[in-house]
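Left out: one protein chain. Kept in place: all the others.
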Amino acid sequence: MKKLINDPADVVAEALQGFEAAHPDLQVDHHNKIIYRGDAPRSGKVGLISGGGSGHEPMHGGFVGLGMLDAACAGEIFTSPVPDQMLAATKLVDGGAGVLHVVKNYTGDVMNFEMAAELAAAETGARVVSVVTNDDVAVQDSTWTAGRRGVGVTVLLEKIAGAAAEQNRSLDEVADVARTVNANGRSMGVALTSCTVPAAGKPTFELGEREMELGVGIHGEPGRQRLPMGTAREIAALLVEPILADLPFSRGDNVIAFVNGMGGTPLIELYVMYNEVRQILNGRGVQIARSLVGPYMTSLEMAGASVTLLKVDDDMVSLWDAPVRTPGLRWGI
Amino acid sequence: MKKLINDPADVVAEALQGFEAAHPDLQVDHHNKIIYRGDAPRSGKVGLISGGGSGHEPMHGGFVGLGMLDAACAGEIFTSPVPDQMLAATKLVDGGAGVLHVVKNYTGDVMNFEMAAELAAAETGARVVSVVTNDDVAVQDSTWTAGRRGVGVTVLLEKIAGAAAEQNRSLDEVADVARTVNANGRSMGVALTSCTVPAAGKPTFELGEREMELGVGIHGEPGRQRLPMGTAREIAALLVEPILADLPFSRGDNVIAFVNGMGGTPLIELYVMYNEVRQILNGRGVQIARSLVGPYMTSLEMAGASVTLLKVDDDMVSLWDAPVRTPGLRWGI
Amino acid sequence: MEDDVTTAALLAWVRRFADLVAANRDYLTQLDSAIGDADHGTNMDRGMRAAVAAVEEAAPATAGALFTKVGMTLVSTVGGASGPLFGTFFLRMGTSFGGAEAVSPKDFAAALHAGLDGVVQRGKAEAGDKTMYDALAPAVTALEQALDEALPLPAALAKAHAAAVAGRDATIPLLARKGRASYLGQRSVGHQDPGATTVALLLEAAAGTAT
Partner (left out) sequence: MEDDVTTAALLAWVRRFADLVAANRDYLTQLDSAIGDADHGTNMDRGMRAAVAAVEEAAPATAGALFTKVGMTLVSTVGGASGPLFGTFFLRMGTSFGGAEAVSPKDFAAALHAGLDGVVQRGKAEAGDKTMYDALAPAVTALEQALDEALPLPAALAKAHAAAVAGRDATIPLLARKGRASYLGQRSVGHQDPGATTVALLLEAAAGTAT
């Protein structure tokens, strides 16, 4: 394992120190490993918090700021944060209008956020609503699994619900927007290489020089199937077709098309992938209202990409276009 | 070699198609492989163009837009563009106030831009001034070499000179700002892994599981020396000390500190590196006026990072803070 | 009563469990790499180190206070799925002991059962889902039976440990239906569950302590 780190046990704490120094307009609670807005809590505004294991940067801490999250809890690498963090974050951002917890659907994340909500209910008057994202079509959604994983849609949801909260919509309204985004978004990813968890010291899985892992999880969880490596064109079809079939997306639908880099794949390849995705959508008469191309929800140094399609209406598009000022996403301000 | 591409010969052309679709506010001349501002040429405004081999995304095409470049020429991967492209770009952006060519100091880039300037002088009335960046302290600057390579400072220069041009400063003034930036900036990089040029199909160099390449070039050119892998703290010192000694930077200086990712290194590690860099600078009494942390000048999937320090005055800081609207850097608008 | 379980013995159990987790840290993470995300050993080791430090500092006088402290510390330091699960397990044991000064073998078995119930409430796992439950549930049953057959605690815990080991091994052929491994479907078959492996270490520590 070769990484630009010191002791694997200190990676998250030291990255937070670097983050704090690089982004003076944001605050960091180092004890609780929370990144939060300097102006939190904003009275009358719904507080938006999320969190999860580290190693997915810029998600979630890089999405804290005006128009997106009010706070993000950083767990150990690929490990959900603990309830104490989420409770502290909830208190930090509660401006009286309630707090929305954005939770990716993983057993650990769900259980820790659940405990945090229980504690918040007991310790504070804060009204907390949780929205769980589960957009990964690589996992079959059945009582036989922990349900679909929350992946790319989480990024789009944090932007769109964040904009709704910035408009001072009520907690129920913001939660509604968030649920609508999750309900209308689908994703799937592929890995060309594994990632290496610093504390583990070796790759989570092994892939041959001509293999790829289709439907991989963002924590390096093995995916749907291992296939021989393909061209960008073939891989785009393997990712987009199951997404289109699942919602389903149909001719005339407007979508936000998101091609996400897993961390180790260069931007030039993501543009090649986006070019393939866009051509498939054009062929189906699916209109791309907006797009996002880049490494926004990564898995350490894993090489690969994921595609997320979100069916949008005008309200969602204007919320997407609304100003956002975070280290990871910024426009209009 | 595993990459999200189709035919290696088509990577640049297809990435430009994807880029065009993802960034509707920018224009792409596919024949000449030029990305340019939709509103070019702007009469009375100095045109800023740059270009170089592809594989460094977001540089240069991702820096085209308000407040930065007017056009960027994309060469083949790691190969300087040809004079025809630079000539066409010069014509596209010439608004009567002249055109500044931002050239990284590599024999190929310099000669091709030279030929383009000769052609522009012959074919058009356009006044062209070239500024060559050469900030890489890993290379000793002597008559025994092609001179220092242009690396990280190029990104900062394109932002700062772009802001000066946006203020309608004259060609000489903008060129002056550009030269001042280059004169006051120094950089050095390290690679933990090689990159693989698609057309070559195999890694440009081999590094052992416990080795790193100090002073590597952004095209995977071997660097100063091969050293045993170190911690982030040790590596930060190996990069920052030669930079500080070279300009030299001294107590009380204000700098823009830029920690750049080479492509394959995850953002969380770049923040760990920035945390080390900032502590070294604090120890020396060098003030960090602004910072930039992320993969802005990459070398395909190479793992590693580079550090750039730019000594700034108030004018440079306000030009840095000025609004910029490009796919790669955006704020204030 | 002479065969009561002392708080010191219970503390020794917790310590021994922490040592076993530390010794098996990389092995547990390795198991989690195959069907999870390569962090189970790191998670449990971080948590149990913190738990031991916490109880050493607080020096709880009663079994109830001891396990409540261990549970709270795990919840606050582990994260992931195992944080709430193992945390709840110990918290419920603590509640079950309450403020009692003396802990009889039956009290111990009852507390273990309460812990199991807590795990089920939190994680909704059922037998055969390929989780820590599949090692913990048989261990609790075996302990209760052995005590009903009036075996002394050490012998009973030896049986409980054997049951946990059997339950752990039995997870190998199972298809995961809970947690991260469930994403794998058929590909989860043939791998031993990390959490069940940790539970076997917990019972190994108990059997090894009660002698």
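Going in written order, the chains are labelled A, B and C, and every chain counts its residues from 1.
Methods note: a contact is a pair of C-beta atoms (placed from the backbone, for glycine too) under 8 Å apart; a residue touches a chain by one contact, two chains touch by 3 or more.
In this text, all values refer to a predicted model and were calculated from it rather than measured experimentally.
Novice: Considering the full assembly, with which of the depicted chains is the omitted chain in contact?
Specialist: Output: missing chain touches B.
Novice: Check each of B:Asn6, B:Ser50, B:Asn112 or B:Asn275 against the chain that is not shown and name the one that touches it.
Specialist: B:Asn112
Novice: Which of B:Gly98, B:Gly150 or B:Gly220 touches the chain that is not shown?
Specialist: Looking across B:Gly98, B:Gly150 or B:Gly220, the contact with the absent chain belongs to B:Gly220.
Novice: So one chain is hidden, and I want to know which residue out of B:Pro58, B:Pro83, B:Gly189 or B:Gly294 touches that hidden chain in the complete assembly.
Specialist: Hidden-chain contact among the options goes to B:Pro83.
Novice: Just one of B:Gly18, B:Gly47, B:Gly75 or B:Gly230 touches the chain that is missing; which is it?
Specialist: Missing-chain contact among the listed residues: B:Gly75.
Novice: Among B:Asn6, B:Thr90, B:Thr154 or B:Thr204, which residue is in contact with the omitted chain in the full complex?
Specialist: Checking the options B:Asn6, B:Thr90, B:Thr154 or B:Thr204, the one contacting the hidden chain is B:Thr204.
Novice: In the complete complex, the non-displayed chain touches which residues of subunit B?
Specialist: Given the touch definition above, subunit B has residues 53, 75-84, 106-108, 111-112, 114-115, 138-140, 143-146, 149, 197, 199-200, 202, 204-205, 217, 219-223 touching the missing chain.
Rule of thumb we're sticking to: only the chains that are shown with their structure count from here on.
Novice: Which chains sit in contact with both members of the pair subunit A and subunit C?
Specialist: Common contact partners of subunit A and subunit C, which must touch each of the two, are absent.
Novice: Measuring centre to centre with CA averages, how many angstrom lie between subunit A and subunit B?
Specialist: 29
Novice: Quick check: how many Å separate the C-alpha centres of subunit B and subunit C?
Specialist: Distance between chain centres: 55 Å.
Novice: For subunit A, which residues are shared contacts with two or more other chains?
Specialist: 77
Novice: Send over the residues of subunit C in touch with two or more other chains.
Specialist: Residue numbers touching two or more other chains: none in subunit C.
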